[in-house]
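Mind looking over this structure? Questions follow.
The complex appears here without one of its protein chains, the remainder shown in place.
The letters A, B and C name the chains in turn, as written, and every chain counts its residues from 1.
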Amino acid sequence: MKKIKASIVGGSGYGGSELLRFLLYHPNVDIVSVTSRTHAGQNVSSVHKNLSKLTEMKFENSDVKDIAEKSDVVFFAMPHGAAMEMIPAIIKKTKIIDLSGDFRLNNLKDYEEHYNFGHKSPHLLNKFVYGLTEINRNLIKNADNIACPGCFPTGALLALAPLAKNDLLPEYIAIDSKTGSSGSGSIPSAATHHPTRANNIKAYKVLSHQHEPEIKQELAKIGKSNLSISFVAHSVPAVRGIFTTVHFLSKKEISSKELKKIFSSYYKHSFFVRIVDDSPESSFISGTNFADIGIFAKGKKAVVASAIDNLVKGASGQAIQNMNLMFGLDEKTGLQFPGMHP
Amino acid sequence: MKKIKASIVGGSGYGGSELLRFLLYHPNVDIVSVTSRTHAGQNVSSVHKNLSKLTEMKFENSDVKDIAEKSDVVFFAMPHGAAMEMIPAIIKKTKIIDLSGDFRLNNLKDYEEHYNFGHKSPHLLNKFVYGLTEINRNLIKNADNIACPGCFPTGALLALAPLAKNDLLPEYIAIDSKTGSSGSGSIPSAATHHPTRANNIKAYKVLSHQHEPEIKQELAKIGKSNLSISFVAHSVPAVRGIFTTVHFLSKKEISSKELKKIFSSYYKHSFFVRIVDDSPESSFISGTNFADIGIFAKGKKAVVASAIDNLVKGASGQAIQNMNLMFGLDEKTGLQFPGMHP
Amino acid sequence: MKKIKASIVGGSGYGGSELLRFLLYHPNVDIVSVTSRTHAGQNVSSVHKNLSKLTEMKFENSDVKDIAEKSDVVFFAMPHGAAMEMIPAIIKKTKIIDLSGDFRLNNLKDYEEHYNFGHKSPHLLNKFVYGLTEINRNLIKNADNIACPGCFPTGALLALAPLAKNDLLPEYIAIDSKTGSSGSGSIPSAATHHPTRANNIKAYKVLSHQHEPEIKQELAKIGKSNLSISFVAHSVPAVRGIFTTVHFLSKKEISSKELKKIFSSYYKHSFFVRIVDDSPESSFISGTNFADIGIFAKGKKAVVASAIDNLVKGASGQAIQNMNLMFGLDEKTGLQFPGMHP
Partner (left out) sequence: MKKIKASIVGGSGYGGSELLRFLLYHPNVDIVSVTSRTHAGQNVSSVHKNLSKLTEMKFENSDVKDIAEKSDVVFFAMPHGAAMEMIPAIIKKTKIIDLSGDFRLNNLKDYEEHYNFGHKSPHLLNKFVYGLTEINRNLIKNADNIACPGCFPTGALLALAPLAKNDLLPEYIAIDSKTGSSGSGSIPSAATHHPTRANNIKAYKVLSHQHEPEIKQELAKIGKSNLSISFVAHSVPAVRGIFTTVHFLSKKEISSKELKKIFSSYYKHSFFVRIVDDSPESSFISGTNFADIGIFAKGKKAVVASAIDNLVKGASGQAIQNMNLMFGLDEKTGLQFPGMHP
């Protein structure tokens, strides 16, 4: 098989770092270009020093049109608001996988409410498929443009989709997420300052996080509309990992066993979802594309907990999983890294 | 004023460590005895090395009756199940402040369901006042025996009491707690093994934690019975701190401002409760007896978050706060330590 | 006794934070002014949230001359290079305690080599006493202006002074220091970015750190000149604490016991130095003004290890210890905080 020519626009951050980690060893991929305005001309391994001796590539500052021309697929790993300015020039000229929030929401109104930018390419919103692989697998296979889900929505939706599908959700659910610091990206900020982050637990953007409409939008597509979602993100002193705890009062009494059966059935063709016996633990999925899910019920009370690596299943890993489908490959290709313990 | 003669039974763990840190500098207290079977005869500062040069005391292995005789108050800082065997011999002979779970629950049935011991002193269950200072202040002032609350119930009840009092709680609430590792005590175990704990987020005892009946019991006393509580404890890679997020759908629409007013009014005489503007952060209360509470509402959705230091407000600090009241002192005495930043 | 009127210039960083923590509860101090250009007009507790309900002070942006006029002592807790511009206007008008590096070195040449600023007040370099309390106690008692030592030199010199005094040092010594992240200050930077700092061990400024000439200068005063010092600073994933390991080959065989005796004798009047049995541990001095020292010898090989809290004994605590001496107080006053375990 001819190799897929892949490029990464915005390769100096954590999204780019993780794309490189997997793509350099992907058996069906040749990386043709990695861009970075700040580091143009420098070795990729001068920024991602873990890659020393593993790649001789240099960061480029090429025009996105030139990149598109020589690429079968272009990954965008830019901060929110950047891809929407670059993509109109290359749409239809190459396959596009965007890791930012620019094309996740279908309604312009949601952007106005939850993002602090005016959307530059609203006419393209309907050209992107929402890239939560386990839920949109068939759409993704035929898509040209993918908007990869946010890290919190990935963890939450994997815990909620089987419930929405089986009409088990009440009107009100609580989604309580805990994230490591790498989700804040590679630019230092007050939220990631080690002296204060290292021993701190706090909530942020309570009831106003931009990932809430994304969760609502996708659950509506699965069949559950008009949900009242109490979404609270917390920062905890881990580096990698998002742990999401969904609390809800089931419409009817249900046992853990029955709930687990529903999940196992829903995910029976999904290699990267593992239904675990007790609670998932973020350390066991760290560095991998797995989503581990734990399921608990008592009377009508139910709790579903998921753990993902925010940079892998919550970003770069899922992006590659989607690429695999778009090019007719097994979705596992190049992603079967076992993680480390400890 | 004559000094209070205080003793600590079980002084080698974290509860004892924190009692010593405060009591050694408490202006109205003389510590007369600190016991430890394992370390009897050794310097207290050989275990609590932070106290080197600050105390010359040695651990004793005295009989609890002898200790009671020479003490105005005895703190029990033992693992669950130990105090209940020792206390019958000294009840009414001295004031007792128990930090364990042995006398928190009023119904024997709850013990049978949630603790793995047969209760040795069920006849004493009704002799203890539940020592959540801010809620039971008047009862505590006149009490001889105090059962100090668990760390999770302290954080949860401080976030819930004003809501229960003002009949704002629906039938179902989610209490999502995150704790540091010091809550597991000073004995090494798999749950506190650094290689696995340091980067891990997980839930445990989901929907079956022994602190749930304690929360229910106390909310019922305040006025809210028949609650369905989804209580999930999580361990995160912090050492100190419990962060509790209460999610609920209010019976009626309520604004953040109104909710804050209710909390401010409820806690207006409570020095150690601070209503904060955004989310509380566990680092700011670390080492202190403060409980910081943040309040959020949007439509009918409401979130109340509290942060306490599990070893201070969640254990030893609150125990001393209660002692202060029992002996007619200002509850702040000896507890006004500002915490550290960072 | 009349209270000491103290002010803090530059009170929004970690130096200011720790000065406030101790001075607010110092029995002989009234804080009259705390400045911050960035936060002028805001509550001190809006930045140092651990101080909520503990102080009503606001940050000021007053002229340093006005502050000097109403103060008995002014602490400067500014970044390197700032105090040297402000101090000429107030010298001799109030006592001055500078926590920065601006007046630590006696030779202008050393500044030119090791700091990236042109010194603005070289004529004042000889007006400052080097404030390592245990070594310069008598000079400090009579000083008007104190240059507080750097955090690394404090740890290193306390481990070296008894050796220099007793002529036990060879020509070459290795000083290997490990520091927590709070030493980098409160401004986020690449070095303190949690995702990379949290699991990382690295050296920095190897053989070129600006604290090396400071160590050399002070050892020369004690009696050991012409040392060849291999000083390497390392960053490790702790927040507080500097652990310094001094390795040297003694001129003659010496036992651990003999070495300990020398240290105990040298520090017999120094409350804040504790000679410990095995290795010191940074956690036991965290938050305190103590310096714990461990001593090891085997044949001619010798190792002395010290642990201090970089923000306390390495900065604000030692500054207050010096203030106590300058005003005729016991050096322990207001500093007997026991630290926390764990």
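The working rule: a residue touches a chain if its C-beta (ideal position, glycine included) is under 8 Å from a C-beta of that chain, and two chains touch if they have at least 3 such contacts.
This is a predicted model, so every value here is computed, not measured.
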Of C:139, C:222, C:236 or C:262, the residue in touch with the unshown chain: C:236
Residue among C:42, C:61, C:199 or C:265 that touches the chain left out of view: C:199
Candidates C:39, C:95 or C:178 - the one touching the absent chain: C:178
Which residue of B:24, B:158 or B:239 touches the chain not shown here: B:239
Missing-chain contacts mapped onto chain C: 171-172, 174, 176, 178, 180, 195-196, 199-204, 206-208, 228, 230, 232, 234, 236-241, 243, 245, 247-249, 278-283, 286, 294, 296-301, 303, 305, 307, 341-342
Touch list for chain B against the chain that is not drawn: 14, 180-182, 184, 186, 188-190, 192-195, 197-199, 237, 239
Hidden partner chain, residues of chain A it touches: 14, 17-18, 20-21, 24-25, 48-54, 182, 186, 199, 239-240, 271, 274, 276, 281, 284-288, 290, 292, 336-342
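Everything below uses one rule, namely that only the chains that are shown with their structure count from here on.
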Chain A-chain C separation of Cα centroids, rounded to whole Å: 46
Whole-Å gap separating chain B and chain C, where each centre is the average of the chain's CA atoms: 36
Contacts with 2+ other chains: residues of chain B: 199, 239-240, 281, 341-342
